[in-house]
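Removed from the display is one protein chain of the complex; every other protein chain stays in position.
And then chain A:
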Amino acid sequence: MPQVRIIAKNFMDMVASLPAMKLDKLYENAFICEAILRSLPPLAKKYVLQLLYIDVPVAASSLQEWVLADGASKHRVAVDRLIQLRVFTEFVDRKKETTYLLNPMFQRNLQEHIVHGGVLPREPMAANITVRLPSLEELDIYAAQQWECFLLHLISSAEAEVTTKSISPSMMKVFQRGLLSQIDKEGPRLTESGFQFLLMDTNAQLWYIIREYISNSEDRGVDSADLISFLLELSFHVTGEAYNVNTLSDIQRTTVKDLADLGLIKLQQGRKDSWFIPTKLATNLSISLSDATSRKQGYVVVETNFRLYAYSTSKLHCEILKLFARIEYQLPNLIVGSITKENLYKAFSNGITSDQAISFLQQNAHPRVAERVPSVPENVTDQIRLWESDLNRVEMTPAHFFDDFPSREVFEAACDFAREYSSLLWEDPKKMRLIVKTEIYGHMKDFLSHQK
C-alpha cells in the first residue's frame, strides 16, 4: 500500500482540483462563490473585490502596481490561486501583455450578493413546529460525542458501543483505508498515518474524513460536484436552527444521514415533519479554522516525574494516550498513566514523531496547567526528544565497497577522486580498501577503468 502522509488539505484544494467543466458548474451556486471567496488569501480577496465591477480584462501590471516590493511573492501566490480556481482567466495578447478577466458567473453571483446582502440557503422552520430544540451547548456536546464515537469506531470497531447506527460497514472500510492495515489475521493495526490522524485536531480530522467521503462519492453514484456544493451550502446554515428535511433532494437526504453519524448535523423527528440541525462542525466546514476558535478544553496534566493524569471519561482519549503512555489506572473520570521509554519507542516505530507527541500533550493541556509556561514540564519534553534521537543514533548511507586494487597508485588516485566528490566514507590504506557513497559508483567505475 502506498504510504500517504496525511496532510490536512482543505476543502478548496479539493475544489481546485476538480475538472474545469465541473468547476464552472459549481460557480452557478452563489454559496459556492461566497465560500470560495472566503477561502482565498487576503490579497486575492482584495483583487476580486477590486475587479468586481470591471467587465474587461485588466492588465497584470496594473494589479501589480498596488503591491510593494516585499509583497511580490504574496501577489504571485494570490494570482496563482485565482487562476487555479478559475476565478481569473489569464490572457496573453500579442504584445505579450498578460491580462486577467474575472469569471463572469462568479462575478455576477458576487455582485448580487453585494447588492442584496447575504441570503440564507433555506428558511429555518418556525419555532412552533419544532419543539424541544437543543440549546447550542447541548448541540456542541452532541457533536463532540458523535464525532468521538465515530473515531473510536474507526480505530477499534470492537470498542465502540453501537451508537453509530447507519454508517455502513463499506463506508467505514473506506474511511479506514489508509489508517488501518490488516497484517495476517491479527486484527487491524493502525498505520503510521493512522497514528498521525489521531493526534490531529478535530477540524483536520474532519477534513480528512470528508475528503475521503467526497473522493469516494462517485462509487456510490453521487456526483462529487453535487456533494461538494451541498456540503458548502450546509456551512452557510445557521448553527442550531432547524431545517426541514423535505427541502432536500434524495441524494442530499442520504448524505444528511451519513453526516449525522459524523456529528455534523443532528436529526430530529417531529409529529409530522423531520428536520436537521447543523452543528458547529458543519458550519465551520468551509472555513479552514486552524486557530484556537475550535479548540476544546484540555484534560491532560503531565508532571515532572513523567506521570500523566487525564481528566476524561472518554474511551477515545484513553486509546490515544495508550499510543505513547502506559495506562496504570482508569478511574471513572480520571486516567492515570506514565510516559515510559518502552511506550514511546513503540510510538516512534509506529511513525509518530516526538514533536507530534509533545504538541499533543501541549494542545490538550488541562486549563490549570495550560496557563503555565511551559505547559508540559521541560524535563519531560527534553526526555521525549532524547528518546527519539536515541533511535536515530545510526545513520544509514547506501554505499559501495572497493578492494583488490592492482597498485597503491591506483588506490591513492581512487581515494583522491572520491574525496573530490566528497563521497569517501572510509578507507583502509594498509589493505587498500575503500567505501564510497552509491551516488558516485558509476563515476568511480569509469574512473577505475580509465586507470587500467
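Operating definition for what follows: contacts are C-beta pairs under 8 Å (C-beta built on N, C-alpha and C of every residue); 3 or more make two chains touch, one makes a residue touch a chain; residues count from 1.
Here, contacts and distances are computed from a predicted model.
Per the UniProt record, the chain missing from the shown structure is "General transcription and DNA repair factor IIH subunit TFB4", taken from the list "Superoxide dismutase", "General transcription and DNA repair factor IIH subunit TFB4", "Large ribosomal subunit protein bL20m" or "Geranylgeranyl transferase type-2 subunit beta". Contact with the chain not shown here comes from a single listed residue; of A:A16, A:V67, A:I83 or A:A370, that residue is A:V67.
Touching the chain that is not shown, out of A:A20, A:V56, A:V115 or A:V373: A:V115 (per the contact rule at the top). Of the candidate positions A:L49, A:V92, A:L136 or A:L331, contact with the hidden chain is made by A:L49. Considering the complete assembly, chain A touches the hidden chain via residues 34, 37-38, 42-43, 45-46, 49-50, 52-53, 65-68, 70-71, 74, 110, 113-115, 117-120, 238, 286-287, 290-293.
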